[in-house]
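Notes follow once the structure below has been shown.
Every protein chain except one is present and positioned as in the full complex.
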Amino acid sequence: MAFINLQNVTYKYPLTKTPVLQNINLQINEGEFVAVIGPNGAGKSTLCYTLAGFVPHFFKGEISGTVEVAGMESSKSTLDEWVLNVGLAFQNPFNQISGAKYTVFEEIAFGLENTGVPRDEMKTRVEEALKLTDISNLADRSPYSLSGGQQQRVALTSILVMQPKLLVLDEPTSQMDPIGTREVFGVIRKMAEDGMTVVMVEHKVEWIANFADRVIALKDGQILLEGKPSEVLTSDVLAENGFGISRYTSTAREAKKQGLWKKENLPVTLDEAVEGFSNW
Amino acid sequence: MHERLSFYIKRNSVIHHLNPLTKLTLVLALILIAFTSPWYWTPHLLVLIAIIPLSFLGKVAPEFFKTALRLILPAAGFLFLMQAFFQPVGETVIFKFYFLDMTQESLMFAFRNATRVIVMVSAFTFLLLTTHPSELMSDLTRRGLPGQFAYVIISTLQILPQMQAKAQTIISAQRSRGLDTESSFIRRMGSLTPLIGPLVFGSLAEVEERAIAIEARGFTSKKVKTSLHEIPDPSSDKLIRWVLIILVIISIALKLWLS
Partner (left out) sequence: MKIQIDNLRFTYPTGLEALRGISLTIEAGEQVAIVGQNGAGKTTLVRHFNGLLQPTVGSVLIGDWDTKKYPVAKLASRVGYVFQNPDEQLFSKDVGTEIRFGPRNLGYSKEKIDGLVKRALALTELSDKTETNPYDLSPTWRKMVALASVIAMDTPIVIFDEPTTGQDAPSITRIAHVIAELRREGKTVITITHDIDFCAENFERVIALSEGQVLLDGAAIDVFGQDEILAQTYVEPPQLTRLGKRLGLKETVRNQEEFLNALKR
């Protein structure tokens, strides 16, 4: 059975009239790196909260259908059990700082303290996690003194250190500069190769194409398209529905009309674009 | 950007190595003795022979005196003047200011009360300077203080400077929209709404996100919590605490017996 299994999931927040997720069916295998794209209001964050257990356990509201992750079923589990298997990091890094810790090192240890990890193991795991995301140099700084991009790395590290089976990320690189973004995508890719399952909401199409195994395009609470990055991200449907697309794709689409792009498939990444246009 | 958000100063001193609970007991004992001791000069003596030497022992004397000058003395001075003038006790008028009388008795009374307040505030300042807040909380949690309670206290300590920084940004944003915050008092009162609105709304949204963030890190996990820092509690610490408790009991007993 799939590692993540959503069957006919429909969900409505307590104070809204229309459902935010409508009849979602989704299966994801262990170790897959799945990117979720979509315009604002598509239900991306709600999908993240559902996978992470906060819908419905934290937000309440009405949910129907079944949500299964790592052998747990949402309706039969509590949130504190759920978070032991599923890690969540989201966009605003400032609000993810616990506020109870005075250094980055302590901040990252916070989750391990809560879940009763012995002290020696805790120290080793924090040190390894700091190395992994390349922020060892920030270990003694106050989390509040960091820039937005650095705080996002701390938020991500605070979750990675807990070694969840499923990592749910909602725009984790929005405040990072391009080089920082690429590094973080590399780290996440490596985690997936080591067996962690990753679901990540992201606007940066070029990096999704370079790193993700599968893309889910969400619109108005429904799955519009699903498949390999090279297929989904070049689909005509995306541009027509307010999705962000790579400049390589849009330019090649125009070039194709003018007879300057000869290949059947459109490019998403720089390498694909270089290959296609050099043959011209 | 604030790099240092708590009062805590990391130094290597005897005081820093004490168990946080011992330091908390010390502070509470100083305050209780200052308030209950039947001898008039006890609070003054405590400042001179206990709190000031302790700040040297803890290697935080410069910071201690700086805080005292800026915060504690002005507040205590104000309290002293209020009580000296408005306390309706005593006959021996030694100073007259229009309709206000200051008697020798009210002066003595005010002096002691102001010193008691100095003991209270400076003892806590001493505690904050020499004790890592999260260590104090971890230690208290380990001894049975509910984790949620500890979290509320410690996060409030950190979030206040953050609120201040945020208020500053909001003021900048509104000044950029032509809001005059530099002129008359009346205009400034009128300009409060544009400042408070974003602060309150923003904070509500933040509270929800922060709750999710700490929950995602197992905050309400039913597992027995561990702590990153080892907080030693040798028998010398236990002994100090017992001595302090006995001193407090003696002070209270003397007060009851003598009155």
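Residue numbering begins at 1 within each chain, and the chains themselves are lettered A and B in the order written.
The definition used in the following text is that contacts are C-beta pairs under 8 Å (C-beta built on N, C-alpha and C of every residue); 3 or more make two chains touch, one makes a residue touch a chain.
Predicted model, so just to flag it, every value in this text is computed and none were measured.
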| item | value |
| --- | --- |
| Candidate in contact with the missing chain, chosen from A:F3, A:F59 or A:F277 | A:F277 |
| Option touching the unshown chain, where B:L179, B:A211 or B:L254 are the choices | B:L179 |
| Contact set of chain B toward the excluded chain (per top definition) | 1, 3, 166, 169-170, 172-182, 193-198, 201-202, 205 |
| Contact set of chain A toward the excluded chain (per top definition) | 38-41, 91, 147-150, 171, 174-180, 203, 206, 242-248, 250-251, 254-255, 258, 260, 270, 273-274, 277-278, 280 |
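Everything below uses one rule, namely that only the chains that are shown with their structure count from here on.
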| item | value |
| --- | --- |
| Contact footprint of chain A on chain B as seen in their complex | 1-6, 8, 132-134, 137-138, 151, 154-155, 158-159, 161-162, 206, 209-228, 230 |
| Touch list for chain A against partner chain B, complex | 49, 52, 54, 58, 79-80, 83-84, 87-90, 92, 94-102, 105-106, 109-119, 122-123, 126, 141-142, 144-145, 155, 158-159, 162 |
